[in-house]
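Before we start, here is the structure in question, set down as structure tokens.
A single protein chain has been omitted; all remaining protein chains appear in their positions.
The first chain written gets the first letter, and so on, giving A, B, C and D; residue counts start at 1 in each chain.
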Amino acid sequence: MTPLVSLKGLTRDFASGSGFLKPRRVMRAVDDVTLDIPRGSVTGVVGESGCGKSTLGRLVLRLLAATSGSVTYDGADIGSLPPAALRAMRRNMQMVFQDPYSAIDPRYTIGRAVMEPYQVQRIAVLDPKARLAELMAMVGLNPGLAASYPHQLSGGQKQRVGIARALALNPAFLVLDEPTASLDVSIQAQIIGLLEGLQRDLGLTYLFISHDLSLVRYFCDRVVVMYLGRVVEVLPQARATPRHPYARALMNSHFEPDPARRKTVQMLRGVIPSPFNLPPGCAFAARCPAATALCQTDRPALVTGTDGHQIACHHPQG
Amino acid sequence: MKIFARRLLAGALLSSTFLMSGFAAVAQDVTMVLPAREVGAPTYDPIRGTKLNVATTLIYDRMMLQDADQSFHGQLATEWSVTEDGMEWVFKLRPGVSFHDGEPFNAATIAWWIPKFAGTENAFMTEAIASVEIIDDLTVKFTMKNPDPNLLSNMATTFMGVPSPKAYDAMGDGYGVTGAVGTGPFKLESFTVGQETVLVRNDAYTSGSALSENKGPAHIARLTFREIADDSTAFLELKTGGVDMLLSVPADFRTTMEAEAGLTVVTMPGRELFYMPINTTVAPFDDIKVRQAAALAVNQPEILANLYGGIGAVADTFLTAALLEGKVKDELRISYDPDRAKALLDEAGWVAAADGTRSKDGTPMTVKLWTQNGTEFRRITEVIQAQLAAVGITAEITVLDPASINDEYKKMTEHQLAVRSYSYENADILDWFFSAERLGYPNVSMWTDAVAEELRIKAMTGSRTWDERVVNFTAYHEYVLTQFVFAPIYQPVQSYAFTTDALMVPEVIRSTRVQSQTFLDIMVK
Amino acid sequence: MALLTVTGLGVAIGNVTPLDGISFEARKGEILGLVGESGSGKSLTALAVMGLLGRIGGRVTTGSILFDGQELTILAEPAFRRLRGKRIALISQNPMTSLDPIVRIGAQIDQVSRLHLGLSKPAAKARSIDLMQQLRIPDAETLHGAYPHQLSGGMKQRIVIAMALAADPDLIIADEPTTALDVTIQAQIIQIIVDLVRDRGLALLLITHDMGVVAQACDRVVVLYAGRVAEMNTTQAIFAAPRHPYTASLIACIPAHDQPEGTLLGIPGTVPGVLNYPPGCRFHPRCARAIDVCHAEVPVLQTLTAGSVACYLQGVPA
Amino acid sequence: MSALRFLWGVARTPRGAVSAAVLVLVILCALFAPWLAPYDYAIQNLPGANTSPNAAHWMGTDEFGRDLMSRIIHGARTSLSVAITAIGISVVAGMTLGAMAGYFGGIFDRVVTAVVDLTWSFPEILIALLLIAIIGTGTESIIIAIAIAYLAQFTRLTRAQVMALRSETYVEATVNLGAGHAHVIFRHLLPNAITPVIVAGMLATGDAIILEATLGFFGLGAQPPTPSWGAMMSSGTAQIFIAPWIILFPGAAIAVTVIAINLFGDALIDALDIRNRLREV
Partner (left out) sequence: MLLFIVKRLLLLIPVFLAISVVIFMLVHLVPGDPIDSILRVGATPAERAALVARYGLDQPILTQYVTWFGKMVLGDLGDAIILRRPVADLIAMNLPHSLALGSLALVFSTVVGITAGALAAIFRDTWFDRGVMTLILLGSTVPSFWLGLLMIMLFAVTLGWFPVSGARTASALVLPVLTIGLGGVALVARVTRVAMMDIARRDFVMMLHAKGVSRWRIELGSVLRHAMMPVVTILSLRIGWILGGAVAVEFVFARPGLGSLLITSLNQRDYPVVQGCLLMLAIAVMLGTLLGDILQAMMDPRIREGMK
């Protein structure tokens, strides 16, 4: 089966400095990412702040234009779509945003926000009230909240509104950009549970972006690990043991909610390089316990192993 | 940038000297405020300047001065004679006079000086002179193109102050701005346009005219003229002792100042005249009846009484009362007559409605009334607006700045009525404002009339003697009055005020205004 | 022996009472975890102990805060000022914003020892550099003259820690010290804090919402919910046998390393805002095991053989 | 309706109450001047000029014997209508320019920003005088001149708002729904940007009243006999000793009105909690 979404050599540069006062400096936020997102699966992207995971999500939906590379959705290259076709295409692919607090226009009622997709896409809904109630019920919101304003809702409720909006157009593909990062833990679990259920019931395909490795491992089928704009490792199964030293460090940095599993944290040495000035070799080399001279100069390519495990490292861990 | 930087530096030094000089008041220092209408005079070049202030008369002496009774008194010229036909003038010059720069004043100066007027705005002053001949070192002879009985009058104006030929030629375009050299009782020390002029006494001065008691150097050692555009500020300066004398006192402040202890306010006949020109080419004023009605609607006595407290005089001709040419037949004088105005409008077909407004064939009688910035103009205009309304003419006021007003006039299209004033003391002002050669501006009335042109040309170039000129201009003036091309309004007086503890000013002013002859006699207490 | 004893602390801001009857004690050489979701009153508790409630317009209404035998609730501001930074220090939540951006880092650390220990400029500088080195800040001499923006988040948090240590305090309050940091950095900062307490015998009040961090670092735990203490016990006991349904749910909200798919449930409903505190037990609307009494009566914090709990079920297993 | 209720709420704070009362009074004067004024503002009575305040003329008469109070009441109409119209035009134009610059960015934004920043650095009075020299005098010219003089302020403010809002998630979310520029600008950006701009516009109306008065002082603006506070003061300076009330009352009218506008604006800013969003101005 062909993947629903395919990324090929996707790259995005950001220029800093207005070019007026400061010299123009270019930051490569996403660097040559090639990735297939299979239908009906949950692909997780994990990495720390500044690794380019959110940019990747926006590139996939073409909320940002790629500097180079392509995104194919169901066989169509969305980078080359004319604006009108792109707008129509957006019915198929939606996003749930990180910050539910600013994801709804404060001047919109919940009902108006949830129904906005139809207005934008100029879709006439036969029974808007019923559809609204249906959508709200689908995300576990009391339809009585339709007349409320966002500031009257809790963060978890707002995120449900965000999900309802994303689902309104019946998309097949959702990018979830850290949908729970700004929520309380008790709410995070609710939302993850909701997303799990929706995926199962509606057969959705997710690209799930998170900094929380344990959450990604729990929720996803596959895990993509990014570091400073590059994919360093792709785990074909979420629970597979990572082999890239960075992915390992990430795993070791996670504290289990179990005092019996306390760990002694290894201090990472070195400095995180500036994204404006990446070293020629492996971006993690400066902090990597296994790094050699080779790592400083040669950038390791992303190599696919027999089991589909992809890794970009000169010295993968056993 | 270098030149510019140097200029900036010079400016900074200049202004810091100002700051310093304030602390070191020297006795016999006198500060005066220039008349409001002289503010902003850009130059002390009498030949090329079109707007000169009174300080010019202190830097330069003139050939002769004119007294209030219009008699002439020699200054640089000691005596003069004219041939019967008016075609040759001979002037004897005062001996032993030298310019502030040490250059001698003599017949060669005059021979250099007169031709300098050619091509300037002031060329009309000497237009009639065909050539200047040096008879001897102190005698010159003018040969005329045509008789010009007005020559002496011209030579007594500020524009005919005599500059030093050497300095004049050396300074080129900067003359009058960076320096000015004459033979007068004061030397120019500094000049900041729009701000102030500082003069210092010419200690070698001996050319005082018969109009001054004092024939030698002035009593005042150092004389500062300040330019203050705002009347109230100027008054407050005088009141608080910041200045010693105001050379013009606005009508509004006259009573206040008279009541002020320590201030003396002196009033003398005016040279100015307010009037309302009427554009004769735009309806409804192409109809002489309507023009006449508008002119008769102006209530001069009311303006005199209420806006000016009765000080000054009504205007009922185009010329000031002091001029002989203003003595026209009484029936030609234009005076307030509302009933006649209304009757004329009725005759012209402008019918009054119940509310008093008039219209003709459905067109309401709404006319434009322009005026220029400045309290006095606005005030008169507002009253005139009300007076016109009283006979049924609705006037809409537009206030323009003086530059715009002239720009608009030059378009020669839309204007109808305006409130204007002029300040001049010669009947040839009639030629200036009503010559068919100058339509638009200054002939704001846009008036062309064959009879008038004939009379005008005769007055301008066909008079051999002063008396003949008076007759010719009176005839022209009388004809102008019959055509209602303007409405006379008001003749102000001139007032000046000074602090009694600081100055002693001669009681009689031997001129039509306060000029060099008076300054020579002003004493410092 | 307890260095800090908080008993029945109530805090009001304006006419709302976000904190109500908070009691706990912190001991030397021990890390006390103060756990709760947003709105539970963790940070207010910290401000109350620091005597800084006035800064946000709050005040202590009831209870006592006994620090080393001294009653802090009645302490006058000048005396309190001599205590702050000297005996009670704060490690704040966001190192990115806690440092004055236009003052050199060194000067900000020096300020504390100069103010409280009366050190001269050079002596303070030497002390600061020494502290920075102890916190494994590389090139401390140079960084002493650097500005905050020149440092990474992890480094900044170490500087904040150095600032807290500068006057040798007895009690440190660490308010979510790692929330703003990346996972790998967070692990290291926690390690540093744990080492500090062990080496220096300090009392540390660690405020966090992350049960993983609690499990990793704390000796004892106070669980707060909606401005009240829900449960208090040793870390071991809390995780092994939570007695309050809220504690149990909170632990269950975090996916464990082997959490099976579809089993993450979260806690239904939302954390109540201070204006919407329900009567009775404040957790009862979200509690699956709530009984009638929970709706009406406020459960008292009861000391049991080990730890205490405010619940009518008193740890009876489900 | 909620906006009205909100304004009512602001008007019930102590600061809001006083200022709102004054503003309502001034606006009533402007609206119902012909009914409120005890005399015709244009009727001259030259013999009764410059009378000091008395029972018949509460504020005295001016140099034409016209009732000063009637002229001040009618002057409110002139001053307010000029200021409000000018600021209205300025706000609309500024919002359009600012929204376009902030939303589309690029070279258009750079040019607009550069021009706006430069003009913003010039005093409004100079800009207005410069424009009046170009387009001529008269009420319309004054309105246009004042509108352009304040244009930079609203353009800057709107641009800053739009720039800030553009990075709000809901804007991105709406784009992701397939919304076009018009939907984003008119349904999300402008409705959210408008509040601070309106409040800034209100505050600027106060400044515009002063600017109009200053232009009137220079003899520009409303043509006689239409009363305007600035022109009244201009002619009043000449009477400062004979009839100080001619300059004092219009000046006081301006001061009271502008203070009321500022206080009410301040109360609004606090109630709306938008002080930070107004920072740029």
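Criterion: a residue touches a chain if its C-beta (ideal position, glycine included) is under 8 Å from a C-beta of that chain, and two chains touch if they have at least 3 such contacts.
Please read these numbers as outputs of a predicted model, since none were measured by experiment.
Among D:L7, D:I89 or D:A133, the one in contact with the hidden chain is D:A133.
Touching the chain that is not shown, out of B:N406, B:S423, B:T461 or B:T482: B:N406 (per the contact rule at the top).
Taking the complete complex into account, residues 114, 117-118, 120-123, 125-126, 129-130, 133-134, 136, 206, 210, 213-214, 217-218, 230, 233, 237, 240, 247, 251, 254-255, 258-259, 262-263, 275-276, 279 of subunit D touch the chain not shown.
Counting the whole complex, the residues of subunit C in touch with the unshown chain are 50, 52, 55, 81-86, 89-90, 92-94, 97-103, 111-112, 115-116, 147, 149-150, 160, 163. What subunit B contributes to its contact with the hidden chain is residues 1-5, 7-8, 10-12, 14-16, 18-19, 21-23, 40, 42-43, 45, 48, 50, 119-121, 123, 173-174, 176-178, 192-196, 226-230, 232-234, 236-237, 239-240, 242, 401-404, 406-407, 410, 432, 437-438, 441-442.
Methods note: only the chains that are shown with their structure count from here on.
Comparing the centres of all chains, each the average of its CA atoms, the largest separation from subunit B belongs to C.
Legend note: the chain whose CA centroid lies nearest the centroid of all displayed protein CA atoms is D.
Put simply, the C-alpha centre of subunit C and that of subunit D have 52 angstrom between them.
In this assembly, the C-alpha centroid of subunit B lies 89 Å from the C-alpha centroid of subunit C. Between the Cα centres of subunit A and subunit D there is a gap of 49 Å. Under the contact definition stated at the top, not a single residue of subunit D touches 2 or more other chains.
Under the contact definition stated at the top, not a single residue of subunit A touches 2 or more other chains. Taken together, the subunit D residues at the contact with subunit A in this complex read 168-170, 172-180, 183, 187-188, 191-192. Subunit D makes touch with subunit B in their complex at residues 42, 44, 46-47, 49, 63-64, 136-138, 218-220, 223-225, 234-235, 237-242. Across the interface of their complex, subunit D is touched by residues 58, 61, 63, 83, 86-91, 94-95, 97-99, 102-107, 116-117, 119-121, 162, 165, 169 of subunit A.
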